[in-house]
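One protein chain omitted, others in place.
Now for chain A:
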Amino acid sequence: MALSRLSLRSNSFLKPLAATALPTSIRRHVSTDTTPITIETAVPFTSHLCEAPSRSVETSSEEILAFFRDMARMRRMEIAADSLYKAKLIRGFCHLYDGQEALAVGMEAAITRKDAIITSYRDHCTFLGRGGELVDAFSELMGRKRGCSNGKGGSMHFYKKDASFYGGHGIVGAQIPLGCGLAFAQKYSKEENVTFTLYGDGAANQGQLFEALNIAALWDLPAILVCENNHYGMGTATWRSAKSPAYFKRGDYVPGLKVDGMDALAVKQACKFAKEHALKNGPIILEMDTYRYHGHSMSDPGSTYRTRDEISGVRQVRDPIERVRKLLLSHDIATEKELKDMEKEVRKEVDDAVAQAKESPVPEPSELFTNMYVKDCGVESFGADRKELKVTLP
């Protein structure tokens, strides 16, 4: 179930797209063509202290199809999480990413698994983008042992070390210094990798962002700070919380780029550009103009501070999945029916994963004390009442 561009589908072959000639009983392979297509982004980039990349994005039908499939999967996962939360199988906080999927897939398309990503609590789709399994995600959300953090992290603490996904952080803005630390480690080890540190428009007002930015610029760290501007910091709109809503310019001496975050191809182009820039010149800020359909979290209806018309308006005009669908149809890469079938498959995938996660066991009570310390020097972990809850770690 890898979400990389090198997909499970058969190797590329050029097949004439004469769909109408084939009987409908034979399922036509949708195009796995990797010949490059160039597509113009709808909205131009706005830049600060740097030259904006070109609006023409190199891509291929395989890639666009992968975008569609991955985004559909992410969307379904978030909707499924919504219903699970309402069924009280997911508790606590659940921050959903639907509407912002283009960011996760576009970024993945531009980088490798060695580049690090660190984000805030809205991390389900980023986890999936990094190669996380649906079952692991749902298990973690429901607090099962199978979860990516063994059920001990929850919605806000998804991590995947082998894919360089560093989470998953609950405190707003606290991941920004961590992200600069990751970039520092990459520079220290002389790897040619970069770190994408994602934060929101609300976190953009945190002091630690500017502290970390100063250090990153001073030490030329390969850090790319990505502001996911979905225009609302929980219930506060950007015009009410920021004097200067041009988040890409806030870096002052650090170059910035403003990107249409609902366009996966634009995101891909910007991230590619940013990676090249960061490896040569140090940090850069990307502001992704995006939107979330759900409220801030499941306990927020999302309609007290914005109108339903606004939400449906964005959904009609700027929805990332619809955009890619139109692209696929207009470039004749796939038919309407194929895309619908793909969506049905994805839905089934997600439903299966939910069912599997529902069956998986909860952690044992002894798991309470595991992974408190790395047991290297004989450290033991005790409960408050040392007599009864004492556990000797393996």
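Quick notes
Please note the rule applied: a contact is a pair of C-beta atoms (placed from the backbone, for glycine too) under 8 Å apart; a residue touches a chain by one contact, two chains touch by 3 or more; residues count from 1.
In this section, contacts and distances are computed from a predicted model.
A chain of this complex does not appear here, and its UniProt-recorded name among "Peptidase S26 domain-containing protein", "1-aminocyclopropane-1-carboxylate synthase", "pyruvate dehydrogenase (acetyl-transferring)" or "Glutathione S-transferase" is "pyruvate dehydrogenase (acetyl-transferring)". Only one of A:106, A:177, A:283 or A:302 touches the chain withheld from this view, namely A:177. Across the entire complex, the residue among A:88, A:161 or A:280 in touch with the chain not shown is A:161.
The chain not shown here touches chain A at positions 116, 118, 147-154, 157, 159-161, 166-171, 174, 176-182, 184-189, 207-208, 211-212, 214-215, 218-219, 370-374, 376-380, 382, 385-387.
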